[in-house]
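Shown here: the complex without one of its protein chains, the others still in place.
Per-chain numbering from 1; labels A, B and C assigned in written order.
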Amino acid sequence: MISKGKLKRAKLLISCPEKPGIISSVTNFLLEHKANIVHFDQHTTDPQAGMFFMRIEFDLEEFDSSFEKLEQDLHVMARDYALDWQLGSKEKRKRMAIFVSKADHCLSELIWRWKSKEIPVDIPMVISNHSDLKELVEGNGIPFYHIPMSKETKEDAEQKALELLKGNIDFIVLARYMQILSPKFISKFPNQIINIHHSFLPAFVGANPYVRAFNRGVKLIGATAHYVTNDLDEGPIIEQDVQRINHRYTAEDLKTAGRHVERRVLAEAVSWHVEDKVLVHGNKTIVFT
Amino acid sequence: MISKGKLKRAKLLISCPEKPGIISSVTNFLLEHKANIVHFDQHTTDPQAGMFFMRIEFDLEEFDSSFEKLEQDLHVMARDYALDWQLGSKEKRKRMAIFVSKADHCLSELIWRWKSKEIPVDIPMVISNHSDLKELVEGNGIPFYHIPMSKETKEDAEQKALELLKGNIDFIVLARYMQILSPKFISKFPNQIINIHHSFLPAFVGANPYVRAFNRGVKLIGATAHYVTNDLDEGPIIEQDVQRINHRYTAEDLKTAGRHVERRVLAEAVSWHVEDKVLVHGNKTIVFT
Amino acid sequence: MISKGKLKRAKLLISCPEKPGIISSVTNFLLEHKANIVHFDQHTTDPQAGMFFMRIEFDLEEFDSSFEKLEQDLHVMARDYALDWQLGSKEKRKRMAIFVSKADHCLSELIWRWKSKEIPVDIPMVISNHSDLKELVEGNGIPFYHIPMSKETKEDAEQKALELLKGNIDFIVLARYMQILSPKFISKFPNQIINIHHSFLPAFVGANPYVRAFNRGVKLIGATAHYVTNDLDEGPIIEQDVQRINHRYTAEDLKTAGRHVERRVLAEAVSWHVEDKVLVHGNKTIVFT
Partner (left out) sequence: MISKGKLKRAKLLISCPEKPGIISSVTNFLLEHKANIVHFDQHTTDPQAGMFFMRIEFDLEEFDSSFEKLEQDLHVMARDYALDWQLGSKEKRKRMAIFVSKADHCLSELIWRWKSKEIPVDIPMVISNHSDLKELVEGNGIPFYHIPMSKETKEDAEQKALELLKGNIDFIVLARYMQILSPKFISKFPNQIINIHHSFLPAFVGANPYVRAFNRGVKLIGATAHYVTNDLDEGPIIEQDVQRINHRYTAEDLKTAGRHVERRVLAEAVSWHVEDKVLVHGNKTIVFT
């Protein structure tokens, strides 16, 4: 047995149509690759004809070579079993681009969790349609790109962003980015763009939701983090939470409370994405926490 | 000073247009009536030209006569100050009618809190459009009335219910009553009918909300208790809460979790109504908890 | 493929010292027994030399014979791999004895969840050191045994209880049972007695905890459900929760709030125990929810 210190942790996510023996096959496969399984989560929508989801955390000896070998062999196995898979590791840090507008609460939270090493990620760039947050971003040593955007310039602006992103990032977080991305842009990052937005019970769709929630006297306000699809705010939900309020809260206080839920919910969702805990199936997620 | 044992607790709720000196006037008024104030909560939407809400809990000496005198004098004061007011006391227990259909979770919770004296209320009757819960209700010593209801018989059925209710009850709780009451019926009980319904982030308006919430992979399910107005499920919200769920929950499990939130939220709302903690203004509530 | 209707669900819990290949061995074993795995959860305290915990939910064809065969073969496998295991199924309902004293809130909650089929369990008996709850229990068709207990009669009383329980039950729930069971009694039901008690932040050990929590002005009160060991209230924790309170709550209101947390937490813990979701290791639990 080699010394524990040399072991490094990796994570494998798998989705595929349900098929008898799939767990055995995968665990045997990992066993052959000298993986010591630490966590194993599995979920089936229907054991007869459903979809099968699996998340495995495991330690690898001689990480660099064994990770590479595993990756190669997974390509073969995936073909045979019609698997969708994703292999991650803290040793291969994900690269996260953050899109912001003017509000800094979600950005600050992400930066704090990054600096405190709670979210093990690289942040190669922050892109904004305003320049308000330039100082905050650059003060933390992160490159900041100001790409103004209007209806007329949208296509060009997105093109410019794409050029910056290309090959440099693994996923995007919209940390209160107040522009709607085009289907063309979104299609380049399937299940790789995370958004946060306020949520209420009941929903207040449309303009001024906080004022309307205030006028209705809601007792809870919430936030939802989700992957971005072409249906605005309707993509697969990653995380949600709420905060209790009362009649003494002004509409402004509701927004403040909303900010706190938003930054907490977004940070959790990003953290789970980074740790390869989220699988997407159709319009829903399986989150193995 | 008389012995503490003879004191009895009463509660006064007041709403009125904001006017300088209103707090002094009311507290002086209570002082003259020998009320010892225990809790005092007040809220103003706008101190210049808003609405003013007040809840006072106080102990009265020689309760029977002083309560009556207070009630009489409040009529006079209300006219002078354009007050809406409501005077309550545990000594004058509210009478609650419960409307149910087939589901027993909300009904059972209310009966349990009534029997355990947590909600100090009388239950003169339970009315149902089905007979399924007759045994449960009567087994607890509460009169049960089966009034079938269909589109055709609705008017007659409501008339029958009104006759049973008339003079016998102070408010109504719809404890999963699966019929829509007519505007005519509702108008007879303004802010005196409490309903409970499921709530989600986002909302799933229409049929099969639990199945759709399941398909969307929501992470929280909730419930809202509100006063009934003619806008279905859109009346002033009294209380809301949520429960966390995960991908392992089936659509059926979601319903089970929903039942637990519903009974908890409804029982809280009823409890606050009974203890005169809820003021309604327009389409929102002020709840002094 | 046989029709889905004939499938029946079973659950296997396994604990053992960590050993490479154990997941493969178990899943292969289940595959050979024609089990369709639905959920699979696994946890390792340390992949090199730790303990290994596994929970598998699976569907079996021709349930009666295959369940029996599986059980037999597990005995053999357990010997080879030094496994602790437990095999359960809704088809083999667990039998739960409830011990109560005078408070009915936990008992009522358990009875309600049993009657509403949320907790699929049989309740062969309720045992109490008082007769207060006899009517409630028998009114629900459950046998009630009154076994008075004092310091002097404790040994006899426990003996009497043991005779009633012997062979008739699978686990015991202390639903606010205000007697301390002897080590001798407890030793007969290792990790098979569930208790509920109040919990605070900070703890108020000793007499009158609610009064002391009130005097300290705590903002949360909680409850803990745990397996009973000889260390009073110190056994492995199954579930905990809290409820927010404020300065308007009297010491009596704190107790009321405490009752609500207690019944919710106990019911969850019992539900997880019944569904074979709880593994015990030393003085802690692994709960696969």
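Heads up, the rule we're going with is that contacts are C-beta pairs under 8 Å (C-beta built on N, C-alpha and C of every residue); 3 or more make two chains touch, one makes a residue touch a chain.
Note that the structure is predicted; figures quoted are calculated from it, not measured.
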item: Visible chains that the absent chain touches, using the contact criterion stated earlier; value: A, B, C
item: Contact partner of the left-out chain, one of A:H105, A:K188 or A:R212; value: A:H105
item: Contact with the hidden chain (one of C:L136, C:L164 or C:I237); value: C:I237
item: Of B:F40, B:F63 or B:W85, the residue in touch with the unshown chain; value: B:F40
item: Identified contact with the non-displayed chain, of B:Q48, B:Q72 or B:S150; value: B:Q48
item: Where the missing chain touches chain A, by residue; value: 39, 104-105, 108, 112, 116, 118, 139, 246, 248, 256, 260, 264, 289
item: Where the unshown chain meets chain B, residue by residue; value: 1, 4, 7, 20-21, 23-24, 27-28, 31, 36-44, 47-48, 54, 58-59, 244
item: Residue numbers in chain C that touch the chain omitted from display; value: 43, 199-203, 215-220, 222, 224, 233, 236-237, 239-242, 246-248, 282-287, 289
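Just so we're on the same page, only the chains that are shown with their structure count from here on.
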item: Overall pattern in which the protein chains touch one another (line/ring/star/complete/other); value: complete
item: Pair of chains whose C-beta contact count is the highest in the structure; value: A-B
item: Most centrally placed chain, judged by C-alpha centres; value: C
item: Distance from chain B to chain A - Cα centre to Cα centre, in angstrom; value: 42
item: Centre-of-Cα separation between chain C and chain B, whole angstrom; value: 36
item: Multi-chain contact residues (two or more partners), chain C; value: 39
